[in-house]
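For this view, one protein chain was removed and the others were kept in their places.
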Amino acid sequence: MKAGSNLEKVLAAGHFAVTAECGPPRGADAEIVRKKAAFVKGNVDACNVTDNQTSVVRMSSLAGCLLVKECGTEPLIQMVVRDRNRIALQSDLLGASAMGVKNLLCLSGDHQKFGEDPQAKNVFDIDSIQLIHMVKTMRDEGIFPSGKKLEGEPKFYIGCAVNPFADPYEIRVPRFKLKVDAGADFVQTQCIYNMAKFKQYMEDAKKMGLHDRVKILAGVTPLKSAGMAKFMKKFVAGMDIPDDVIKRIADEPKEKQAAKGIEMCVEQIQELKEIEGVAGVHVMAIEWEEKLGKIVGDAGLLPRPHVD
Amino acid sequence: MITGTPKPIDEILAMLEPYKRIVVAGCFGCVTVCRVGGEKEVQVLSSSLRLAREAKDNKLEIKEVCLERQCDPEYLEALRPYAEDYDAVLSIACGAGIQFVAEKFQKTPVLPGINTGFLGVTERQGEWAERCQGCGDCVLHLTGGICPVSRCAKSLFHGPCGGSAKGICEVSPDVACGWQLIIDRLKALNQLENYGKLIPYKGWSTSRDGGPRRIIREDMTL
């Protein structure tokens, strides 16, 4: 065991893992996190807590993780390199580990341009792949990047994200491999809608043996409506939603689109389960956490296993 | 070259409020090439300022000069007869030139007439684009001659990020994805094997982060 987190144990035992995410609130109200955490509890093996996603200021990921943990779910801290230099990153890693956070997702972070503070200075001192390498060095060698010895290594199960749908495609699997080489233990993918393309990506990843080296959790996001699908297709960079997926939900009357979205998501999870090398799903029910139990349940993934 | 854009005339007029006699100083270097601070721009700006001030019945006397360069001490001497005689110098050279004028003529206020931009190239007439951030540790031989520090909005060393779509950066439809350019060029050069290696954390101490920089070439000093 590298970190001994529940997620790591579930995956190591060969179970099909489930993670979800909680976006912390735009304020200091802890109750909002607790409410979201209640929807997640019992339905996942670990829950991501996002780090100022889309560059919009929110309660810190670390604070969110502690609240989620308090509510009985294992947290997974997301950490972007946009806002912190290597000094702050190392410090927060140590702090998170000290507070019992055992799963980590290393990300670049959306450019600050997308948030409400586009005038902010960005950092990008190291990139997400270098962050993976930094954490691995700290965890496995017990030293800082400077070479100085740590007083207690941060024990993280190290994750990274991949987007099989961004361009150029030819570099997507090699870049995934770079993340694995840097020290990633697991990966969560961008939301998948184009299953054909994802299957191709998995084939290419398998050719490089990546599925044997890391646990791959496929990302899904239930569509709430045809409008949401069209919006994401148009405005979210690196999002690939095929027209037939949009058509399927758009063909439903408005009041039935949400239910259809959930049904499609469940079907998709079942399809993903059958793909060799896919070790779990990451269900991003964006601002729709209350549906998580239904989705995971309908997909036949409840109850979640207990592994000692 | 070092690029720049003219400051809005109202901003310049507000700076010049206290003064009656000024020097407008251009530079025949980079700012001439990017059409923001050369001899022609000195003339146009001076005329505009004179007209604007006279319209307010508050005449402004201007000495128009254009120096070979404002970033070399020898050429600054050409400014001496005026700098010390006039109320202020409005420089339309880059930020380096403006500061060098200020350093040289301690008692004369020196004001910026342009906003200095970046180290860039002329892509077509009237359009300039950034190419270099002067980070002090060039890796262009590894990246197909395209700089990840200046051309990627996140300065990633292992790009492109998930926001790269059809060659366009997530930041703006007008910005090319620097990493797409790198990959394309590496492919064209048959050097795609350069991609896929872990690159150590960049040392930023040679960049601005290390504090104001200085180059001392012992072989060149006298």
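The letters A and B name the chains in turn, as written, and every chain counts its residues from 1.
We adopt the following convention: a residue touches a chain if its C-beta (ideal position, glycine included) is under 8 Å from a C-beta of that chain, and two chains touch if they have at least 3 such contacts.
Convention: contacts and distances are computed from a predicted model.
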{"item": "Listed names \"tRNA-splicing ligase RtcB\", \"Transketolase\", \"ABC transporter permease\" or \"Coenzyme F420-reducing hydrogenase, delta subunit\", matching UniProt entry of the absent chain", "value": "\"Coenzyme F420-reducing hydrogenase, delta subunit\""}
{"item": "Chains still shown that are in contact with the chain withheld from the display", "value": "B"}
{"item": "Among B:43, B:115 or B:206, residue touching the chain not depicted", "value": "B:43"}
{"item": "Residues of chain B (touch criterion as defined above) contacting the omitted chain", "value": "8-10, 40, 43-44, 47-48, 50-52, 54-55, 57"}
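In the analysis below, only the chains that are shown with their structure count from here on.
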{"item": "Chain A-chain B separation of Cα centroids, rounded to whole Å", "value": "41"}
{"item": "Residue ranges of chain A in contact with chain B within the complex", "value": "82, 86, 108-111, 113-114, 122, 124-130, 133-134, 145, 161-163, 166-168, 170-171, 174-175, 177-178, 181-182, 190, 237-238"}
{"item": "For the chain B and chain A complex, residues of the former touching the latter", "value": "153-167, 170-172, 177, 179-180, 183-184, 195-196, 198-202, 204"}
